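Note that one protein chain of the assembly has been removed; the remaining protein chains are unaltered in position.
Let's look at subunit A:
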């Protein structure tokens, strides 16, 4: 165990929080945002679908999936930047929970 500067740890937390806020803004726009203006959007057509229907049935879900993978990948990058070693995380978490 060695002490690290609290500002380093805070920078880690800030970087991840900032990304998360961006993800949630996109999440809100493609779901709640589109529903709120569904009527005007229904005039636009995409692949035979009215646009509001397309977003509800496909667009929003695909965006959600992409956001989750982007988060997983970028978070790995942030972990690496701050010298977090996944092998050590595995060892540290062992036995802390039920293994199914």
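Keep in mind that, in the parts below, a contact is a pair of C-beta atoms (placed from the backbone, for glycine too) under 8 Å apart; a residue touches a chain by one contact, two chains touch by 3 or more; residues count from 1.
Quick note on the criterion: contacts and distances are computed from a predicted model.
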*Pick from "Sodium transporter", "Pimeloyl-CoA dehydrogenase large subunit", "Acetate permease ActP (Cation/acetate symporter)" or "Cbb3-type cytochrome c oxidase subunit" the UniProt protein name of the chain that isn't shown here.*
"Acetate permease ActP (Cation/acetate symporter)"
*Of the residues in subunit A, which ones touch the absent chain?*
1-6, 8-9, 12-13, 20, 23-24, 27, 31-32, 35-36, 38-39, 42, 45-50, 52-54, 56-58, 60-62, 64-65, 67-69, 71-72, 75-76, 79, 82-94, 96-100
